[in-house]
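Beneath this line is the structure, given in structure tokens, with notes to follow.
This part shows chain A:
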Amino acid sequence: MPASVHSQDAQEQEHDQSMMDVEPENEPVNPILLDEKRIVVLPGSSDTAASFQFEGEGHTMGNALRYAIMKNPAVEFCGYTIPHPSDPKMHVRIQTNDSTTALEALEKGFNDLMDLCDVVTEKFTAARDQFNEENANKMEA
Partner candidate 1 sequence: MAPLVPSQEELQRRRIIGINAETVTNIPSTDFPGHWPGESHAWALDQFKDNFKVEYHRNDPYEASFSLIGLDAAVANAFRRILMAEIPTLAIEYVFIQNNTSVIQDEVLASRLGLIPLKGSVEGINWMHWFRKPSEDDDGPAPPGPSDFNTVVMHLVAECTKNPAAAADETDPRKLYHNAHVYAKDITFSPVGRQEQYFSGEGTIQPVNPDILIAKMRPGQKIDLEMHCIKGIGADHAKFSPVATASYRLMPDIKIERPIIGNDAKKFAKCFPKGVIALEPVTAEEAGRKGSGYEGHAGEQKAVVRDAFNDTVSRECLRHEEFQGKVKLGRIRDHFIFNVESTGQFESDVLFLEAVKVLKLKCARWKRGLTDLMA
Partner candidate 2 sequence: MSREAYQVPSMGGQSGFGNEGGFSSMAVDSPSVVYLCGECSARVPLKRGDQIRCKDCGHRVLYKERTKRMVQFEAR
């Protein structure tokens, strides 16, 4: 399999090397993947009902996350919105029953989505390798 675009470990290592002659605070920043602490709980929230604001996020994450959270039986309501198209902010509203909290439901949503990604990668790689193999055999025959 060809090398990946985001080989994080390798990148971090190389990064340190290349940074030898540069100030440590001048680390290169990935505009989309870095910059943490951008989640804000909007006012008026309780344990079981809260709205979260994600900065710099859009429909890509919003809808996928909404799907993952809605798959949780303890969640009574989940929806996402982008309040204004020119404001790079995405809101997720979660309301749960008393067996859990909105924050836990959000975390479970992330976990489930990550598990899903692993399954997709695994099955996709297997299917591709099998397809490539079959094609190579066809070429030889």
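As a selection rule, all candidates are chains of the complex that A comes from, given by their letters.
Observations on the structure shown:
The definition used in the following text is that a contact is a pair of C-beta atoms (placed from the backbone, for glycine too) under 8 Å apart; a residue touches a chain by one contact, two chains touch by 3 or more; residues count from 1.
Note that the structure is a prediction, hence the values are computed from the model and not measured.
One chain among 1 or 2 touches chain A in this complex, and its number is 1. Those residues of chain A whose C-beta lies close enough to touch candidate 1 in the complex are 1-8, 10-11, 14-15, 18, 22-23, 25-26, 28-34, 36-39, 41, 54, 57-61, 63-64, 66-68, 70-73, 75-76, 103, 106-107, 110-121, 123-128, 130-132, 135.
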